[in-house]
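All protein chains but one are shown at their positions in the complex.
This part shows subunit A:
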Amino acid sequence: MTHMLPISFSLNGQTVSMEVAAHTLLIDLVRGRLGLKGTKRSCDMEVCGACTMLLDGDPISSCTTLAVDVDQREVTTIEGVTPPDGLSRVQKAFVLHGGLQCGFCTPGFIMAVTALLKANPHPTDDEIRHYLHGNLCRCTGYVKIFEAVKSLAIEHVSEDAA
């Protein structure tokens, strides 16, 4: 018999309490039993960033995180950063700047950039590139992803100035 463990965590602000097998991965729990499919599975080896979720606000690869390790913690997925109507400012910037094509890596990028701007609202060009170094995209060539993130950094600065 698979050993089941009780866990309780916050998923996008809602408390989830359930029993999971010790080896269950966070991505499988969220995409499978919890039915939130916005998070995408790609490399399965923690190198591409497509499955990025936030754990207590920090980006993690959900493909290599055990579900039991999120016990008593806060998990945020792409569904959790999407407003009920419309888009977050990060999502809107990606759309307007064309920072995505096939979109498979996009939820991971949105999560990473959301975390970046929360930790550092005014990232420099180098800080943007360094922070997004762990998110792979095969379509865009990153030019428009960079422009999208850059636009947010600048926008925020001018808001501060005003």
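Assume a contact is a pair of C-beta atoms (placed from the backbone, for glycine too) under 8 Å apart; a residue touches a chain by one contact, two chains touch by 3 or more; residues count from 1.
Note that contacts and distances are computed from a predicted model.
Trainee: So which of "Xanthine dehydrogenase family protein molybdopterin-binding subunit", "Cbb3-type cytochrome c oxidase subunit", "Transport permease protein" or "Cobyrinic acid a,c-diamide synthase" is the UniProt name of the chain that got left out?
Mentor: "Xanthine dehydrogenase family protein molybdopterin-binding subunit"
Trainee: Suppose we count only contacts with the excluded chain; which residues of subunit A make the list?
Mentor: Where subunit A meets the chain not shown: residues 36-45, 47-48, 50, 77-79, 82, 87, 91-92, 94-98, 100-107, 110, 125, 129-130, 132-133, 135-147, 151.
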